[in-house]
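For this depiction, one protein chain was excluded, whereas all remaining protein chains were kept in their positions.
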Amino acid sequence: MEIAEALRADAARLLAEGRAKLVIGYQARGPHRAPAFISDPAKVNVLVYDNLCKQNLAVYLRKPEVRLKGPVAIVATPAVMRSLMVLAAESQLTEATVLAVGKDAYHGVLDLAGAAALLKEKYADLAPEPELLEALAKLNALSPEARARFWTGQFAKCTRCYACRAACPGCYCQRCIVEKNVPQWVSAAAAQHGNYAWHVIRAFHQAGRCTLCGACEAACPQGIPLMLLNLALSEEVAKRFGEKPGYDPAAKPVVGSWKPDDDQGFIR
Amino acid sequence: MKVLDANKLSDLAAALAAAGYRVVAPVRDGREIRVQEWKPGAAIDTSAVPVNSIKEFLFPRCEVIARYRLEGDDFSPEPVATDAPKTAALAVRPCDAAAMVILDKVFNPGTAGVPWPDGWEYKDDAWNARREATTIVPVVCTAADQDCFCTSVGGAPDATAGADAVLRSADGGRKFILQPLGPKGQALVAAAGAVLAEGDAKADPPAQVPVRFDAKAVTEWCGGNFESPLWREVSLACIGCGACAYCCPTCHCFDIQDEATRTESVRLRNWDTCGLSLFTLHSSGHNPRPDQASRWRQRVMHKFSYFVEKFGSLACTGCGRCARLCPGGMAIAQVCKEIDEARKAAVK
Partner (left out) sequence: MAHTESKTTEPATGFQPRIVAYVCNWCTYAGADLAGTSRLRYPPNVRIIKLPCTGRIDPLFILKAFEGGADAVLVSGCHPGDCHYTSGNYHARRRWALFRRLLEVTGIDERRLYFSWVSAAEGRKFADLIADVTEKVRAAGPFEPANPARRQPWK
């Protein structure tokens, strides 16, 4: 509980001093954790922090109703801070005030540069969960036909609610490719090839940008294992281009840039 | 009364399948419980509310409503047969059954005894064919979680609205009583045959679901507070996806899309959600619901105000799926509670 107390104290202070007009953090809603939006220093007691606080709050930074409130301070886990780095690198953020929390530590109030330094110093080796690595290894070991059958079953569950898209801080297009109908590139129906195309395109648009925060899979109401796609791509990005997104707020985009000696062994 | 052992639900499903029913039931699938077509060997799990409802078996996620072929200059429509197999929705939730009665008001007006003042005549053949062919058998809830709120919206864990038969847990959870509630239910009981024994059992008490807010007060408040700043405050956490609308057993908005190749075209009816910004986007670029606050207002008002005005009932059965599944931690019951409190504060 110490972390929560420290968070509340700093949140109240930031609001009272006018350094933030809104603090975004987590609150308890029964057994769930929900985002808290606090403008009044007297209300900071709703803030909590525990291992149920998994939602990536960085999504709220681009919400117009939130931006209208004024300068924002955000309770940020390493996953959230990494998302902020990607957003900064893509010119979606120029500055941020972060109440930085780690696994069992509170690192205080930081700005964007401070958060970047903290990530490099203490959270440079964030690795995916062993269960996820094992699940991908199992998937890789299947034949292509078996993999295709696996995904047919998984994508059949998809209702195209786009919770995965909405929960991802990296998905911020005003008009998503699935919402374009001149021409209709991706079938809007929650079936077959449309579901396949949606999930492949969504994962691909995160290539080199995904920090493996898990918000998409956690958001999916149908339990589709989206992290398998993200991890496969993330490993390929690391292997081929040596990049790990979410640490450098001035990083060049992975898919948007190139090196003359990029591997082309697969090209005849 | 007709009785079966609590661990024999799969046998009941098997008997119904053998009698020609397509059985849909809540089945454990990894971490989720999902209502899906039951296959032999699948374990029916009634321990929690499933992630989806029976809505998709009566109102599919996408459905062909017209079909055309193009051969040379010849453009010809082709007949579309509605897929309406005889179905038993087994061990589903009472809130799901009640939701189908609400959807009847939209897709089959005039059946629920509510006169539609503007001459709404359209009967949805696809819905009605499936509704006719489906026997709904909810299981009375003996447990509820913090997101359930059926009792706040005129429902109850043992309500029988929309049910053709009902399963009641009995003798401390060791048995089920299967009680038919009409001709479809009686036909199902007959089809179950020897799986059901004639016997006595004492029904277990239904779950206690505390009332969380005053729905009438919410309806009243909505009527006069379209422009209230409260809408913006209660909807800040909404990230604008369709998880709530699609898992909701009463949400029924849809989009019509044509998909074509060079030789054939289908017209599809797809689920749609007012939560997405695209929902009300005009081709001019204007959007009358330009922010999530106005879209949340629409969600609440459709269920608690407009539907009451037009159809005489709330369009929410308190199943709580939206609250369990919302990635942004929103809950319509929580929003209604805040509205109720705001109203009380204003009245003082």
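Should a chain be cited, it is by its letter among A and B, assigned in written order, with residues numbered from 1 in that chain.
Following the convention adopted for this analysis, contacts are C-beta pairs under 8 Å (C-beta built on N, C-alpha and C of every residue); 3 or more make two chains touch, one makes a residue touch a chain.
Note that the structure is a prediction, hence the values are computed from the model and not measured.
One of A:17, A:104 or A:145 touches the chain omitted from the figure, and that residue is A:145. For the options A:5, A:50, A:95 or A:236, the residue in contact with the chain missing from this view is A:236. Even with one chain removed from view, chain A keeps its contact list with that chain: residues 139-140, 144-145, 147-152, 155, 177, 185-186, 191-193, 195-197, 199-201, 203-204, 207-208, 228-229, 232-233, 236-237, 240-241, 254-258, 260, 262-264, 266-268. Residue positions on chain B in contact with the hidden chain: 64, 67, 83, 259, 261, 266, 268, in rising order.
The working rule: only the chains that are shown with their structure count from here on.
Those residues of chain B that touch chain A in the shared complex are 29-32, 34, 51-52, 61-62, 145-147, 232-233, 235-237, 239-243, 245-247, 255, 257, 259, 268, 270-271, 273, 276, 278, 291-293, 323, 325, 327-331, 334. Partner chain B is touched in their complex by these residues of chain A: 29-35, 37, 55, 59-60, 63-66, 157, 159-163, 165-167, 179, 184, 187-191, 215, 218-219, 221-223.
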